[in-house]
Structures are given as structure tokens and as C-alpha cells.
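A single protein chain has been removed from this complex, and every other one stays in its place.
Moving on to chain A:
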Amino acid sequence: MSVLEAKNIDKFFFNATTTQVLKKVSFQIDRGEFVSVMGKSGCGKSTLLYILSTMDTDYKGELILDGELITGKSSEYLSRIRNEKIGFVFQFHYLLHEFSTLENVMIPALKLGKYTREEIEHRAMEKLRIFDMQDHALKKANQLSGGQKQRVAIARALINDPLLIMGDEPTGNLDKKNSDIVYAKFKELAQDFGQTMLIVTHDPEFAAGTDRTIEMEDGRVVSFE
């Protein structure tokens, strides 16, 4: 069963001249798949990811998440979908520096409001434990190293048991050692937890380790394998 399906996605940038950055992009991702998106920089892979993440709503075509058409929904509704069904990992860690590591992981769950605060705290600690970050739970986010921040960010993406995790070059800003650790964690999520993931990368090594690689060139999908 498909978790995410993109149908004929077109995206234009209007910047003095109109440029089409995505041209009839269509593909689908099934449950449990670990998919990477590869391509040269400027080929539109990040743009595609932001459309898939529902944050960018200015596109043509249809986007179906979990069997539901989400194109054209209100921003209020999309926020709820992002909160509940999508976990996001960015290139530049993006933790909230005003909060502790633990609170950072808890916030999406507090927002969702499905569990009590105690349960959420317990669950957040569990997620941190997966990434060996439990000892840093009470540190402020800005006291962590880059690799540690990224691991916390992945833990945060997991807190609401999302349908799908999206990553925008999650290892792009890390050194080799940290990059390997993060990569290993993604692999572990895919194998041990069957987590559906869609990761944009330009690291061929990373892409090689995924179930499937969508290759993009000049706004088009050129290969699904």
C-alpha cells in the first residue's frame, strides 16, 4: 500500500522570469520503504521534498498521503498532518535552542496532545535512548555538537510515530564520523522498525544503502531504481 503518492507535480518559480523547476514529477512510496532522492544540486530535489512535506503549497498536480488527497487543504489542516504523520529532518539540525534536548523531542508530541505529559516524557526518553542521547536529555540544545543535534532531530521526527520521515540532506552538514553514525541510525530505523523514509541526498554512498533511489535531473525523475 502506498504511503505517499505524487501525481504530475509541476512547480514554477516566478523570479523576474518564470522557470519551471519540477516537470510532471510522479512516483509513489510504499510502506516500509527506505527511499533516497539523488540529483545534482539545482535539479529540484529539495523543492520536491518541501512540496511533499506539505509546507510548500504553491504547485500544480496532486499529492496523496496515506490514501488521502491533501492538495488544496487549509494550512491549519496541513499543520496537523505534518504534526501527526510526517517527521522532518533538516540539513542544519534545527533544534529549538530555547529548550532542552528532551523538551525538543517532546514538543511535537505535546502539540499532538495524544498522550499525557508523563507518557510523552517517557516516550521521548525512549527515542533518545535509540540514539544514545539519553545522557544529554537535560542539556540545552546549543550545548550539543552537530552530530548530536542531528541525532536529537531524528529522535524528534520519530516521537509521534509518523507514517513517513523526510530528510533534506540530513548528513550534508556533518563530518565523516558523525555522518556515518547518522547514516547507521537511519539504516537501523529502516531495518529494525520498518520505518518508511524519504531522504534527499547527494552522497552516492548513502543512496547506495537505501532500498530504492529516485534519480532526478533538471526537474524530472529519470530513474526509480
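In this text, a contact is a pair of C-beta atoms (placed from the backbone, for glycine too) under 8 Å apart; a residue touches a chain by one contact, two chains touch by 3 or more; residues count from 1.
In this section, contacts and distances are computed from a predicted model.
Novice: Out of "Lipoprotein-releasing system permease protein", "Succinate dehydrogenase iron-sulfur subunit", "C-type cytochrome" or "NAD(P)H oxidoreductase", which one is the UniProt protein name for the chain not included here?
Specialist: Of the names offered in "Lipoprotein-releasing system permease protein", "Succinate dehydrogenase iron-sulfur subunit", "C-type cytochrome" or "NAD(P)H oxidoreductase", the absent chain's UniProt record gives "Lipoprotein-releasing system permease protein".
Novice: With respect to the chain omitted from the figure, which of A:F88, A:F131, A:F186 or A:F206 is a touching residue?
Specialist: A:F88
Novice: Which is it among A:L96, A:A184 or A:A208 that touches the chain not included here?
Specialist: Only one of A:L96, A:A184 or A:A208 touches the chain omitted from view, namely A:L96.
Novice: If the hidden chain were put back, which residues of chain A would touch it?
Specialist: 46, 50, 53, 55-56, 75-76, 79-84, 88, 90-92, 94-99, 107-108, 110-113, 156, 168
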